[in-house]
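Below is the structure I would like to discuss, written out as structure tokens.
One chain of protein is taken out of this complex; the other chains stay put.
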Amino acid sequence: MAEPLLSVRRLSIGIRSNKKTYTAVDKVSFDVYPGEILGIVGESGCGKSITAMSLMGLLGSGVSVTGGNAFFEGRDLLSIKGKERLHMNGNRISMIYQEPMTSLNPLMKIGRQIGEPLRLHTDLPEKEIRARAREMLDRVGMRDGDKIFKSYPHQLSGGMRQRVMIAMAAIANPALLIADEPTTALDVTTQAEILELLRKMNRDHGTSIIFISHDLGVVGRICSRVLVMYAGRLVESGPSAAILGDPEHPYTEGLIASIPEVEDRGEDLPSIPGRVPSVTEEHAACPFAPRCGKATALCSKIPASMRNVGPDHFVWCHNVHGGSR
Amino acid sequence: MSNKPQKTESNKGKAAKAQASSKTASNKGKSAQPRLHPTAQEPNFISEGMQRQVSAVSPEKKTKKQSAEDFREFIRSGRLELLIGCVLVAAILLLSLGSILYTPYDINFMDITSRMAPPSAHHLFGTDNMGRDIFSRAVTGGRFTLLVAVLTVLSSTLIGCVLGLFSGYAGGIIDEVIMRVIDAVSSFPGILIALIIVTVLDLGRFTIIIALCIMFVPSFTRIVRTGTLQYKDAVFVRSSKVFGASDLRLLLMHVFPNIFPLLLSSVIIGLSNAILAESGMSYLGLGIQPPTPSWGRMLYEAQSIIFKAPWYAIAPGLMIVFTIVGFNCIGEGIRKKYL
Partner (left out) sequence: MSEQNSSAAAQDDIVRIEHVSNSYYENQLGIFGKRKKNQVLRDVSLTIHRDEFFGLVGESGCGKSTLANCILGMVPFEGTIEVAGMSYGKANRKEFTRHVQAVFQDPLSALDPRRRIGEILREPLDIHGIGTKEEREAKVKEMLETVGLDASYATRFPRELSGGQRQRVCIGASLMLEPELVIADEAISALDVSVGAQILNLFRKIHDEKDFAMLFISHNLNVVYYLCDRIAVLYYGEIMEQGGAKEIYDNPAHPYTRILQAAIPDLKPGKEKKEMAFVEAKNARPWVEGACPFYRRCPRALDECKKAPPLTNIAKEGEPEHLVRCWRHS
């Protein structure tokens, strides 16, 4: 755990619409260390996915990186293009998506599809690639591997497709795997299986994982460290035990309280009022201030600086008086 | 990447640096800053993000890249096509409709003294082999051609909508029967149908409309049917069904309005196809009968004197080209903008 595997520095992403550039991600910095699972949490529209997309160089039209760097194996992921980018994606960094149906080519058999990254990045003979793809199916815990190998994506269930996606993402043994809401579309039981699988890959192969989700419960189950994002900014970061057990930022508190539990029966859930501001809306110095029960006059004027409230636990909020600065 | 001014207050910077190192330090007790990454040592580490101005909108100075992006956006939005299309079609319509009120010469007035005169101040597009003013005839012909095209497309759209909605929504055997009949009609050469109808029926000017209508119904039926299939199982149609809505209401209030943009775009492109078809038919002598002018008819007449009076072919030819480009642009613009 010496040097970070990925260090993102002051990453900003702008969305261009109606001849104006709106800031979707605002100078976000974080590190991913080798062998760790880092969670990024926030409601939809908080800039989690777009951050991940920028690392993969997959930003859509009208969306572009407006500043910052992301260093990974000596290169800046935000500026590499062409051959270098191709070498990186699927080989050193892989990504799995929320919707496993649309992320697989419906006309390609599973076996062939899993081997694709190797075909692109190595000179291995086809036979070897097929053998490796078959082996991957076992590694992601698929029974009937031989049968699955020859089937098409639509013949598989959602959970199986997500396993196939993971097998495909992991076949080239990437150093970093970005999982963008990989379990949101799945049942709780299938979700538990996929989480277990990701944890196993992390343990057995030392793959670092960035796990993006809107559910702190899920993130807490799998991640060692968590970043909480709101409206394109970091609001809290720290070890997941600290974030879940002792959240400091009102937003994190709200996210945790929103998860229904049996103890809440018969009472209203303490949910966060209002909604995430869209990128085109102007927001206060602290974007969370309008929804925050503890907001003071200060919150809408001066952005909060980073405060250290525990080992490796940081929070951006005026009302938290940790050992700041 | 834009070069935004990096406002760095030194005290904040120092604090941030302390933060940065404390973060790395607490992180498994190693204080090594990643040396690989020069910017990581920049003083304004994480907290800088919060010092930004309140406004999320960047200063309005456009960079080259941004204007290029905006231009691409303009092209993508389809506004350019809509603009071009509307101007062309409006001009043609104005000329054609204007011909009801005024034409420089009577369309059937033959000036024997100036037969096959080249374009001049007297005759804007010249005269034909009988000394008739081509400009007057072209704008009047436009009126008839457009009338035929509009009536054709309207009636075939109406029939196509009814058949398509019914066929797609009912499904099963009804769908099969309707679609096989449609297949049969569309596999029959259009010209042949027109020939049969023109010889069997004698309805004067409107025979051509019926013939063209039969040619156009299949394509509209297919478009509407595909759209109906797409929307009839949509959740919002289902939820309306749960409200107790009748089938007819579902079709007219929910399915049809959602197909409409697609249909509108095909209707407008259908207009240009109808103009082409009418011109083709008239060229073969099946369409509008002389002495009533139409663009296709004029092209047919121009053929025999193409070397002596090439301007005779150019005038209706250009009118046809402009109209079709105009309608296609509008159709494409609508498709880009709404679909």
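Letters A and B mark the chains as written, and numbering starts fresh at 1 in each.
Everything that follows uses one rule, which is that a residue touches a chain if its C-beta (ideal position, glycine included) is under 8 Å from a C-beta of that chain, and two chains touch if they have at least 3 such contacts.
Everything numeric here is computed off the predicted structure, so don't read it as measured data.
From the options A:D123, A:D204 or A:E261, the residue with contact to the chain not on display is A:E261.
When you scan A:G158, A:P290 or A:G310 for touch with the missing chain, the hit is A:G158. Residues of subunit A that touch the chain left out of view are 43-45, 143, 155, 157-158, 187-193, 195-196, 214-218, 220-221, 240-241, 244-245, 254-262, 264-265, 268-273, 275-276. Residues touching the missing chain, restricted to subunit B, are 234-246, 249, 253-254, 257-258 (touch as defined at the top).
Operating definition for what follows: only the chains that are shown with their structure count from here on.
With each centre defined as the average position of its C-alpha atoms, the distance from subunit A to subunit B rounds to 41 Å. Subunit B makes touch with subunit A in their complex at residues 1-2, 4, 12, 15-16, 18-19, 22-23, 26-28, 30, 32, 34, 36-37, 39-40, 42, 44-52, 54-58, 60, 62, 66, 69-70, 72-73. Those residues of subunit A lying in contact with subunit B across their complex are 1-4, 7, 9-10, 14, 16, 19-23, 26-29, 31, 33, 61-62, 64-67, 69, 71, 74, 233-234, 279-286, 303-306, 308, 311-312, 314, 316, 325.
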